[in-house]
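A single protein chain has been removed from this complex, and every other one stays in its place.
Now for chain A:
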Amino acid sequence: MIKEKKNLFYGLIAVMLLVLPFVYDSRSMIILLTQVFIFAMFAMSYDLLLGYTGIVSFGHAMFFGIGAYTIGIFMKQFEPTVPYFLLAVLVTVVLTAILSYIVGLLTLRLKSHFYAMLTLAFAGLFLVLAEKWRSLTYGNDGFTFRTPEVFRDRFDFYLICLVAMILVFVLLTRFTNSPLGRVLQAIRENEPRAESLGYSVIQYKIIASVVSGVIAGLAGILYSMSLRFVNTSVFTMDITLDALLMTIIGGVGTLVGAIVGAGIIEFAHHWLTQLAKVHWIFERWIILFGIVYILAVMFFPKGIVGTLQNMKKRKKHTVENKDDKNISG
């Protein structure tokens, strides 16, 4: 019953977002929401690692960047047509899958912080590669490129990103609620115990890593397509940190939280930058952001969605306890 209500609620929001561009054609709002959808996908993929499997990765940007660069290079070096677009998607999927498999294999055997450091190093490697391989990447400055006809309209692109986000959400909800997904959560809770129950932890971690890496790559594709530009910033720590903070603020271990977090952070970015006209302090919005992060981690360690869920559970729990007492009394 509750679950049906929840699905209805999500469905309603999805429909509202779908009709939004038809009733409210503010270009900047549409572009902003497109960014939200893209980062929501990226944050969800990150949450699969952090929130569901308990893996802390500081190198998630490398998958995002690979997607972003692959599409850019294909569109620039070949033709901006749909077949090349599809080919770029395929290449991204293959590359991110192989890379996340290798990273998983190499590093998942390491304990948490060693793993985090190694992912950081891996991402750094790609940043350097993107800077130095000038013939392909045009170095630090990056390059602009044209996208296929069908993706050029902002409103169409908005819808494409929205649909992609919904697909990723549905897919990951399925995935995390599958028998395999439940094992991932068990690994997060108590890795040796999961092992002694007969699950081989490393394989589960690799599967989570690959699924997460591929989705991050796809988000990267949409990101650079929305800008029609790509530079080395897609490989930087900032991108990983964005995903980390979106997941934490929204609520670790809840896919909805990742979406909410992406929304909040993207909108906050946008508004705070605009406020710079009002007062110079907002030009340093990143300082304000820092304070918000600290407060969020201190007072809402479970994030917005996590805290809401807890409140609901506690309510339910007290009701149950009352029932118990009534029965025993």
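The rule we apply is simple: a residue touches a chain if its C-beta (ideal position, glycine included) is under 8 Å from a C-beta of that chain, and two chains touch if they have at least 3 such contacts; residues count from 1.
Methods note: contacts and distances are computed from a predicted model.
Visitor: Pick, from "Sulfite reductase", "Amino acid/amide ABC transporter ATP-binding protein 1, HAAT family", "Phosphoribosylformylglycinamidine synthase subunit PurQ" or "Dihydroorotase", the protein name that UniProt gives for the chain of this complex that is not shown.
Guide: The correct option from "Sulfite reductase", "Amino acid/amide ABC transporter ATP-binding protein 1, HAAT family", "Phosphoribosylformylglycinamidine synthase subunit PurQ" or "Dihydroorotase" is "Amino acid/amide ABC transporter ATP-binding protein 1, HAAT family", the UniProt name of the unshown chain.
Visitor: Could you tell me which of A:A186, A:M225 or A:A262 touches the chain that is not displayed?
Guide: Counting the whole complex, the residue in contact with the absent chain is A:A186.
Visitor: Hey, which of A:Y84, A:F143 or A:Y199 is the one touching the hidden chain?
Guide: Going through A:Y84, A:F143 or A:Y199 one by one, A:Y199 is the residue touching the chain not shown.
Visitor: Given the contact definition stated above, which residue among A:K6, A:R109, A:R146 or A:R174 touches the chain not shown here?
Guide: A:R174
Visitor: Thinking of the whole complex, not just what is shown, which of A:I30, A:I207, A:I221 or A:I249 touches the missing chain?
Guide: Reading the full complex, the residue touching the unseen chain is A:I207.
Visitor: Touching residues of chain A against the unshown chain: what are they?
Guide: Chain A touches the missing chain through residues 174-175, 177-183, 185-186, 189-190, 192-201, 203, 207.
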